[in-house]
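A protein chain is absent from this complex, but the other protein chains hold their places.
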Amino acid sequence: MALHSGLLRDQACLIVHGPDQPGIVAAVAALVTRNQGNIVSLDQYSSDPVSGDFFQRVVFNRPDLAAAMPAIEADLEKTLAPLGLAWTLTDRSVPKRMAILASTSDHCLLELLWRHRRGELPVTIPMVISNHTNTAEDVRSFGVPFFHVPSSGPDKSAAEAELLKLLDGNVDFVVLARYMQILSPDFLDRVGVPLINIHHSFLPAFIGPAPYRKARERGVKLIGATSHYVTKDLDEGPIIEQDVARVTHAHSAADLQARGAYVERAVLSRAVQWHAEDRVIRHGNHTIVF
Amino acid sequence: MALHSGLLRDQACLIVHGPDQPGIVAAVAALVTRNQGNIVSLDQYSSDPVSGDFFQRVVFNRPDLAAAMPAIEADLEKTLAPLGLAWTLTDRSVPKRMAILASTSDHCLLELLWRHRRGELPVTIPMVISNHTNTAEDVRSFGVPFFHVPSSGPDKSAAEAELLKLLDGNVDFVVLARYMQILSPDFLDRVGVPLINIHHSFLPAFIGPAPYRKARERGVKLIGATSHYVTKDLDEGPIIEQDVARVTHAHSAADLQARGAYVERAVLSRAVQWHAEDRVIRHGNHTIVF
Amino acid sequence: MALHSGLLRDQACLIVHGPDQPGIVAAVAALVTRNQGNIVSLDQYSSDPVSGDFFQRVVFNRPDLAAAMPAIEADLEKTLAPLGLAWTLTDRSVPKRMAILASTSDHCLLELLWRHRRGELPVTIPMVISNHTNTAEDVRSFGVPFFHVPSSGPDKSAAEAELLKLLDGNVDFVVLARYMQILSPDFLDRVGVPLINIHHSFLPAFIGPAPYRKARERGVKLIGATSHYVTKDLDEGPIIEQDVARVTHAHSAADLQARGAYVERAVLSRAVQWHAEDRVIRHGNHTIVF
Partner (left out) sequence: MALHSGLLRDQACLIVHGPDQPGIVAAVAALVTRNQGNIVSLDQYSSDPVSGDFFQRVVFNRPDLAAAMPAIEADLEKTLAPLGLAWTLTDRSVPKRMAILASTSDHCLLELLWRHRRGELPVTIPMVISNHTNTAEDVRSFGVPFFHVPSSGPDKSAAEAELLKLLDGNVDFVVLARYMQILSPDFLDRVGVPLINIHHSFLPAFIGPAPYRKARERGVKLIGATSHYVTKDLDEGPIIEQDVARVTHAHSAADLQARGAYVERAVLSRAVQWHAEDRVIRHGNHTIVF
């Protein structure tokens, strides 16, 4: 679990993605081997062996990885481009930079900060941004900078401009930890990094606001939470992870919300960890999770 | 678990339902006591202690119950009617009569027949009706009559008339065990007994046909099943029970269907058992499950 | 969920326990009614309707409860003592006082402090005591006093004496939140309040130290956690709650420990909440959990 420890030094993660065809696994494995890599784990998926899409995640150890990265990347380009395959290679000793956007609720926010402090999330957290100030002291007690960007009134453009200024160039992805503002399409166009959201229902049930109230009204026997990448279609982005908890007729909407909080923080944490570990590949409106 | 055994002889189940008010529990408990009953279990729920709805299920033992039923019923009427409370009293030695409607799929049908044979469902099964014949031999091997009522063509009125003729007076409730026909409002008006359905999704997600295909298209990470009472609004009736199973990007729609079958049969079986044990009280579009 | 709010003002919890016999429910319900109480919830269990043990938990609202308590208690004594029934009556506006004992691990400790701050645990926390100092700052940031009682060397008598001095008269129960010291029989005799422990395995599997290492060695496919009352027999006390998480061949003992932490904190939190809400009745080496 010591994700920041020396064990990940000289460890690379390679993602390969493109049209399936015979010999990809052999080509990639040979490439790793001739670049002095030792494969630690390997996952693959093909949407269809015949003319489907192929996805692969390979983790390998390689002494002096940082120095070797340019040569490996050149080899990847030379080997995989002719096959029409896209690839990304990451040095696992370099943590991703994760910003967290929050509102008044603290359950998802604190869970991420605490898991990070335990060394379970391979990220740095350069900033938490909230449109409220109630969590500032807690956030800073974890040694993480807190910025307050209020978001009142119907025109969010000033707030979004301030968000962009803070995020620009400083982060690799953004987590919306129960951030109760809808981000504009313009913001999403300009932010330039993936955003991960937690929706407090089992999507596609109860899209939109007040899902716990709707769940109570429908009389469901399970409530859920869904973590997904943010797209311009609200609550319609690719799902990364979901989970549920059992409820009964005796639970009020407030009870559902209280119980749901524990599902939300668990689901979001798993989605964030998997994203940070390069386990999630987006494919249209789906995700491949290795 | 010997639900048909002598243990349930002389055991009654009383359901009380109406406007909440102080003293109901005391009034009911006193009534049971003065009628020589010994309370075995008691559940209650109030939607709101102040001007809410009150629901209670009391199971009690009473020697010579059958002979005492008229007197207990008279006492219930005298005691509860003035409080505006409705009630039903059932003798638990009398099993409910359950018809099963099925199509080609056998997983829900066989599960119910098998659980019944094990003595886990306190019902008799006077008939299984299917619009196909493939399950006839299996059904009859359980000693249960099988009737074939075909349902081809857009006009279902002849088929529904035949169903009504078979069911009329012979059953206390009907289970749709993956019966792939939509029953008309007219049929529902005339059938006169509750119907329990199993929908192969986590409602309200994926209402209507082909939920596994829709689930695959949306890229969900859990699939579900929902058992509910049938109303004229398709897939909108009061939910009795739901459950889910985990799936991944690697599962095709056919895989979801195969995995979902195990969730469907478990969810439907629980809903049927609870209904048969008088544990489910309908309240508007909700259920109270004790 | 606002457990400290006015909703619990004038709400009482009555536990009744003793030999089962006809009429108990009626007697208790009548007692509540004649003392102007309105029953909000009622649970009961009988180990056997014939000469078994009877357990009941009744929650009722009663205006001016505090003033009425002596009269209700006198009525309870007069009504229930002749039946051989024991009872406890608690005013739910009075939180229980909970001490937490911890060592270096923070996951159970912080979860309890955080749930308490959210208003989900109906307790006050007069103190956290640890044999290490690493969590002091976190604890105090929740506004909770922290005491350091070191426990090195084989002779724990001085440390235990200091624990007793801190706890004596100040707490209603003690939670061992991964407190890695074995308390002596003498301490348990003298502490005078219940202690709740969390064991990091699915008891009775892997009793004693290093359960995750043992689980890894045995090759189990699920790991678990168990919360129980502390007795003189290590890991043998009455179980309050258990849960599990799925693991695979690929998880090291350290991975099991990391995953298990999330099960431990959830299981302990539920056990503590149920105890604090008077939902748990000890009966020999069993618990009744309403």
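For clarity, chains are labelled A, B and C in written order, and residue numbers in each chain start from 1.
One rule holds for everything that comes next: a residue touches a chain if its C-beta (ideal position, glycine included) is under 8 Å from a C-beta of that chain, and two chains touch if they have at least 3 such contacts.
Remember, it's a predicted structure, so these values are computed and weren't measured experimentally.
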The one of C:Leu80, C:Leu203, C:Val230 or C:Ala266 in touch with the missing chain is C:Leu203
Check the options C:Glu120, C:Glu241 or C:Glu264 and report the residue that touches the missing chain. C:Glu241
For chain A, the residues touching the chain missing from this view: 22-26, 28-30, 32-33, 36-44, 46, 49, 61
In the complete complex, the non-displayed chain touches which residues of chain B? 1, 107, 110, 114, 118, 120, 138, 141, 254-255, 257-258, 262, 266
Quickly run down the residues of chain C that touch the omitted chain. 45, 202-206, 218-222, 224, 238-244, 248-250, 285-289
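The criterion applied here is as follows: only the chains that are shown with their structure count from here on.
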Copies chain A and chain C touch; is their interface built from the same residue numbers (over half shared) or different ones? same
For chain A and chain C, let me know how many angstrom lie between their CA-based centres, rounded off. 37
Averaging over Cα atoms per chain, report the distance between chain A and chain B in Å. 42
Could you tell me which residues belong to chain B and also touch two or more other chains? none
